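Heads up, one of the protein chains got dropped from this complex, but the rest are sitting where they should.
Right after this comes chain A.
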């Protein structure tokens, strides 16, 4: 499994799009932190120190799904289409392949968000551990969706399109469903991560639990798949 995690992690770092996303995260974190550290009076008016992480929080909540989905939508179906999966599946267990892919992507985003929070911590002079965990939980959810999408939809050309649609639909529906009183949207609220992230406390980890559930479904699907 280690080999798959390593390969997935490294291949994400090799891609131009991924580098652009990391730079974007770092620039936003740096710029926002610098702005708040130069305007300390804003911290008293708002919610104290946590305003430092507001920019990265907004970035992840609005664009996190889109970034994750667009970078990794073909993480499994591309290997199946190119038949490189045949080398993997004859050497490693099917579970190790799916979990390895999940963890490889997760590690990439962990490093990306950690770097951003490190920049913020340097300016703020404090660590935002709980905010960091919230973002990680949210991204784990997005990675779960991505893995499942890449398994259920067989053609990478199709997932390219679906990834963009989902990447836009998830934040729109997520935020809308929190405010809405419609029955359908109330259900959507409990399925998407926004409600839990907003609620905070131990609810923060519910999206991560959803990610684990999606991973289990992905394992079950992949176990029955002819490659």
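Simple rule for what comes next: contacts are C-beta pairs under 8 Å (C-beta built on N, C-alpha and C of every residue); 3 or more make two chains touch, one makes a residue touch a chain; residues count from 1.
Methods note: contacts and distances are computed from a predicted model.
**Student:** Determine which name in "Phosphocarrier protein HPr", "Linearmycin resistance ATP-binding protein LnrL", "Insulinase family protein" or "STAS domain-containing protein" the UniProt entry assigns to the undisplayed chain of the complex.
**Tutor:** Looking only at the record, the undisplayed chain corresponds to "Linearmycin resistance ATP-binding protein LnrL".
**Student:** I'm checking contacts with the chain that's been left out. Which of A:17, A:34, A:86 or A:199 qualifies?
**Tutor:** Touches the omitted chain: A:86.
**Student:** For chain A, which positions touch the chain that isn't shown here?
**Tutor:** Residues in contact with the chain left out: 2-4, 6-7, 14, 82-84, 86-93, 224, 226-227.
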